[in-house]
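Just one protein chain is left out here, and the rest sit where they should.
For subunit A:
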Amino acid sequence: MTAPAQTLTDTQTQALLLKLTVLADDEIILAHRDGEWTGHAPILEEDIALANIAQDELGHAGLYLSLAQTLGGSDPDQVAFWRGPDDYRNTRLVELPKGDWAFTMVRQFLYDTAEALWLEAATRSTYAPLAEIAAKAVREEKFHVQHTALWVERLALGTPESERRTQAALTELWPHAAQLFQPVEGEAELTAAGILPDLNAVHARWTDLVTRHLVDKCGLTLPDAPATQPGRDTHTHHLAPLLEEMQSVARQHPDAEVW
């Protein structure tokens, strides 16, 4: 099993708290976008599949935020339901509106592969509580990757219309995907200590994996990624209305205990 929980310095704790927030924020926002397909997916089975995936992503967010809470962070419900767009640290990739089915599947594929590879690397973290979370979550993520990889393939190699939409989705989403591999402040020190995976190594593995699938197998074309990315504190105008809807019940009933 993993090494016993090591003691973190104050600087390491602060950086890890930020990283856990970043990880959870992506999961929460993507889960909300996936949940928007409930009742709207092309077929009932996909309606259910995306609800399942959203549930898993929220489960992972719960794991990250519970660990953050034990490290001195705040209550997970407070973090999810009482922060506004200025405080959320999700990528723009996950906050963009759900688009058509191809857009949703391409986004999910790009995200799932990144998450799965990061989690796999994080199972080797020297910080046992994180390694345990990763070992749990990576088993669930495997099913997401299988599902969305197949959908992207089916759409890309389907009809001219489905191919056109899949390529358009990839062209729009690809520049945003690189943001998943932006380190947080202080991340380098955590990586050096073996607490967090080497993000550059995960990025390289991800690029190789998605290129093989999207280009070699599905015949899609990758656009150029921008040389620089805005930070995770810069959002599109799509995040505020998403949060308003997601947080509306909590904010209307702040004292509710039974949901």
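Convention: a contact is a pair of C-beta atoms (placed from the backbone, for glycine too) under 8 Å apart; a residue touches a chain by one contact, two chains touch by 3 or more; residues count from 1.
Simple rule for what comes next: contacts and distances are computed from a predicted model.
Enquirer: Since a chain is absent, check the UniProt entry for it and pick the matching name: "Phenylacetate-CoA oxygenase subunit PaaJ", "Glutathione transport system permease protein GsiC", "Citrate lyase alpha chain" or "Nitrate transporter".
Expert: "Phenylacetate-CoA oxygenase subunit PaaJ"
Enquirer: Tell me which residue among A:Thr9, A:Thr38 or A:Gln55 touches the hidden chain in the full complex.
Expert: Counting the whole complex, the residue in contact with the absent chain is A:Gln55.
Enquirer: Using the document's definition of touch, tell me which of A:Ala80, A:Leu110 or A:Ala137 contacts the absent chain.
Expert: A:Ala137
Enquirer: Please identify which residue in A:Ala122, A:Ala149 or A:Val202 touches the non-displayed chain.
Expert: If we include the chain that is not displayed, A:Ala149 is the one touching it.
Enquirer: Contacts of subunit A with the missing chain: which residues?
Expert: 1-2, 45-46, 48-49, 51-53, 55-60, 62-63, 116-117, 120, 132-133, 135-140, 142-143, 145-147, 149-150, 209
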